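Okay, structure first, notes after.
The complex is shown incomplete by one protein chain, all other protein chains being positioned as in the whole.
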Amino acid sequence: MSQALPETIPTTLFAERADAVAAAARELSALGWTPATSSNFSMRVDADHAAITISGRDKGRLGRDDIMLVDMQGKAVGTDARPSAETELHTQVYRRWPQMNAVLHTHSRTQSVASRLFAKAGMVRLQGWELQKAITGYTTHESVLQIPVFPNTQHMPELVARVDAWLDAGKPLHAYLIDGHGIYTWGRDMAETRRHLEALEFLLGCELDLRRLSA
Amino acid sequence: MSQALPETIPTTLFAERADAVAAAARELSALGWTPATSSNFSMRVDADHAAITISGRDKGRLGRDDIMLVDMQGKAVGTDARPSAETELHTQVYRRWPQMNAVLHTHSRTQSVASRLFAKAGMVRLQGWELQKAITGYTTHESVLQIPVFPNTQHMPELVARVDAWLDAGKPLHAYLIDGHGIYTWGRDMAETRRHLEALEFLLGCELDLRRLSA
Amino acid sequence: MSQALPETIPTTLFAERADAVAAAARELSALGWTPATSSNFSMRVDADHAAITISGRDKGRLGRDDIMLVDMQGKAVGTDARPSAETELHTQVYRRWPQMNAVLHTHSRTQSVASRLFAKAGMVRLQGWELQKAITGYTTHESVLQIPVFPNTQHMPELVARVDAWLDAGKPLHAYLIDGHGIYTWGRDMAETRRHLEALEFLLGCELDLRRLSA
Partner (left out) sequence: MSQALPETIPTTLFAERADAVAAAARELSALGWTPATSSNFSMRVDADHAAITISGRDKGRLGRDDIMLVDMQGKAVGTDARPSAETELHTQVYRRWPQMNAVLHTHSRTQSVASRLFAKAGMVRLQGWELQKAITGYTTHESVLQIPVFPNTQHMPELVARVDAWLDAGKPLHAYLIDGHGIYTWGRDMAETRRHLEALEFLLGCELDLRRLSA
């Protein structure tokens, strides 16, 4: 491992986070949600650092050495490895919410197709599904869960600004789609984040099925 | 295991039921029918008790310690663990039919989508499928198998009352869907209940496909 | 094993056939093509006998003891076990074609849905698919492969008669669907029969997809 750590981060702490990120990557890859080395995953290490997947690796074969340290501006710390181009979207979550400790970004076919289909509307509006209750804070299928769809861009600051604008408008945000691309979601720990991701994949799939059947 | 047992229930009996429930949960989870910690599963232990999954656990990693004892009103017995909110729907089955010994409730995408699609009609009507014969009592594809779809609610007594009303009207009931939610089915033992669940998932999937293709 | 064998059948021969049938059953079950204990599988043992799955067993857990011997009229030989109700459809193949040595009958969702969709037309007509070449005797995608769809019935002699009528009319037959039910196919050995089954499942799925997309 060519990852040097700041003195304030114990080796075991980084190793623990790196292992958790790599395990999530392997499991989500086995579901087919990370095609062709896409997708990226991270966990907060402390107030100023996160552990994130190194760019371009096969997510089905990820180990501890495929995870690197970045600061909260998304810059590499103690390594020559290149973090994902989308690292800023992860650190934005850690900066805005001190209580959030894991971020998952995947590219399933359902997520990509839903993002294209709902891009014009700018959001997916979910209501009437029991599984909305899997999102922290939702206690009934009667609630409305809105997942915004932001336009895709290769220039990350634009996306960061769109997320900021949504939040600054005071709208709740548990996840967002990027058009033609995939989903971002987060949580207080990896288990909650996995539950959010699984629930959103399921709900998007149900919405697509209903549209096919109601045509 | 923090589960204390009444004197009338041998440790080995509870352990056997708990293991059977946990094994079913793991296998159904591997099929993707229990997204985001949803779904619940139980087996009768004796005339007055059932073993049921503790609320909120990941169904793909379930073991004996994730199963708890409840009485026939759905109250926890000998444990501080919290049973699923929907426990009353399980104990209703055990109360109404002394011969029924297992109840499975899952949330597959097919089940959720079918429940939304057929909610207005209030039922799914199955006819002409050989696999209807997998439901105990059905001996020909020419029979009609009706699966009611009840409105979803977070207030369990409403659902219990709807099931009671259906049965009190003298209509046969082998399973029911809840709108936007999932399916409940049961049987004399776990094998029969699994067979019912597998057959219903298959038949609902076939009906959805036929509608897509006949549009 | 409560299977007694006629003197003319060596124990090792029956065991070999039973193992091959059980292995095929487990593998096809893992693909989800045998829902809810449905489907049945056989191999010829000699000119007068076949080894076939015992009725009602879970096809995902099948072993040598779940296979029994029948004669060419589909009657049990040397065992009290009950053969599948559809055994006559297997032995019909062995009687009509001395060169055929394996028969597979599965119930995949694609097979069941295709059988309903094409029941009125009485056949599925396949043309233009490279994979038609996986059916023995077909050497080009330009050929036409016809799979008849027979009406379902719980009375096997009716089905036997429909198959006989098709063949007596001089039409080629490599497989047939039964409406709302599943598919039968066969071959000179298990590998050829598996190849036929896999190709037909694939081709039926492609046809359904094309219809969905061309609507």
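Per-chain residue numbering starts at 1, and chain names A, B and C are given in the order in which the chains are listed.
One rule holds for everything that comes next: a contact is a pair of C-beta atoms (placed from the backbone, for glycine too) under 8 Å apart; a residue touches a chain by one contact, two chains touch by 3 or more.
Not measured: the values here are computed from a predicted model.
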item: Touching partners, among the displayed chains, of the absent chain; value: A, C
item: Option touching the unshown chain, where C:Pro10, C:Gly128 or C:Pro172 are the choices; value: C:Gly128
item: Sole contact to the chain not displayed, among A:Arg64, A:Arg116 or A:Arg162; value: A:Arg116
item: Where the missing chain touches subunit C, by residue; value: 128-131, 134, 139-141, 191, 195-196, 198-199, 201-202, 205-206, 209-210, 212-215
item: Absent chain, residues of subunit A that touch it; value: 35-38, 58, 107, 109, 112-113, 116-117, 152, 154, 178-182, 208, 211-212, 215
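Keep in mind that, in the parts below, only the chains that are shown with their structure count from here on.
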item: Same or different contact residues where subunit B meets its copy subunit A, judged by the half mark; value: different
item: Centre distance in Å when subunit A and subunit C are each reduced to the mean of their C-alpha atoms; value: 46
item: Set of subunit A residues in contact with two or more other chains; value: none
